[in-house]
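Single-structure report; data block below.
Rather than the whole complex, this shows some of its chains in their spots.
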Amino acid sequence: MPQPVATTEKQVTGDLYAEVRTFYARQMRRVDALDIEGFADTFTEDGEVVHSGGERQRGRAEMIAGMRASLPRYRDICVRHWFEHLLIEADPENTGDEDTVRTSYYTLVALTDREGKVSFQPTFTVEDELVRRDGRLLTRSRVIHRDRPAER
Amino acid sequence: MPQPVATTEKQVTGDLYAEVRTFYARQMRRVDALDIEGFADTFTEDGEVVHSGGERQRGRAEMIAGMRASLPRYRDICVRHWFEHLLIEADPENTGDEDTVRTSYYTLVALTDREGKVSFQPTFTVEDELVRRDGRLLTRSRVIHRDRPAER
């Protein structure tokens, strides 16, 4: 297979890095506050989430219904999502579309109960496609992968 | 209630993002090294901290005294503060004062004992007001909130 011509990855600018981190800081505050409608509003109207078990939610209404169903689980638990090792690629298709951004990141979810005891969910790796509309980022697609021991 | 006119949040620049992250990287190295005086020096002379229990420390001298009193707790423990989902707003009052910066972030404190066993304190969310003096950021005010299960 011939080598691709471009051997250097596109650099993400500092401004885009800050913009994407800020987007996630706001989005995660909403999900961690169980602000379901506010969280859904950070997705496009036709936004899609594929969960690690294969379940797929299409559109804000399905997302809201899915989250509402799992609310009782969080009654006595404080949830905080941690992200790490964010990769950002603007214009991933090289079509000059700087308003489409692909990202990938690690997540770790910390759960604190009413007594202050902290536990953690297994780690995940997430791949998002973001779009910028009216100067504001939204998630169009999210695919969540449960981390598994690497095969070697 | 009328909608505010400005619906788009001000974007944080990449340079400011890096500056604030670097400030916290230095400030947390000092607190985690139990360098109490060095930590106090990252606050303004009249800096104020409101702890999650409501206790308020005003000025570096009070901060130093408070931290000194809690030193014995850390004799056999290595403390590391982790931050996430930093939000940064320069000139929060829209007065053209770019040397005032408001921030908010999650914290998670990892404690490692002499045997290498790791435990975690409950998570917190912190709101800071930073000021830039002679080109260098300092914390003027910090309010620490213990995270609680969300009410829905």
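Note that the chains are named A and B in the order they appear, and that numbering of residues resets to 1 at the start of each chain.
The working rule: a contact is a pair of C-beta atoms (placed from the backbone, for glycine too) under 8 Å apart; a residue touches a chain by one contact, two chains touch by 3 or more.
From a predicted model like this one, the values you see are computed outputs, not experimental measurements.
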Out of the whole homomeric complex, 2 chains are present here; how many copies are there altogether? 3
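The rule is short, and it goes like this: only the chains that are shown with their structure count from here on.
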Roughly how many whole angstrom separate the Cα centroids of subunit A and subunit B? 25
In their complex, what parts of subunit B are in touch with subunit A? 8-9, 11-18, 82, 84-88, 105-106, 108, 119-123, 147-150, 152
Going by the contact rule at the top, pick out the subunit A residues touching subunit B in the complex. 13-19, 21-22, 24-26, 28-29, 32-35, 71, 74-83, 110, 112, 114, 116-118, 134-136
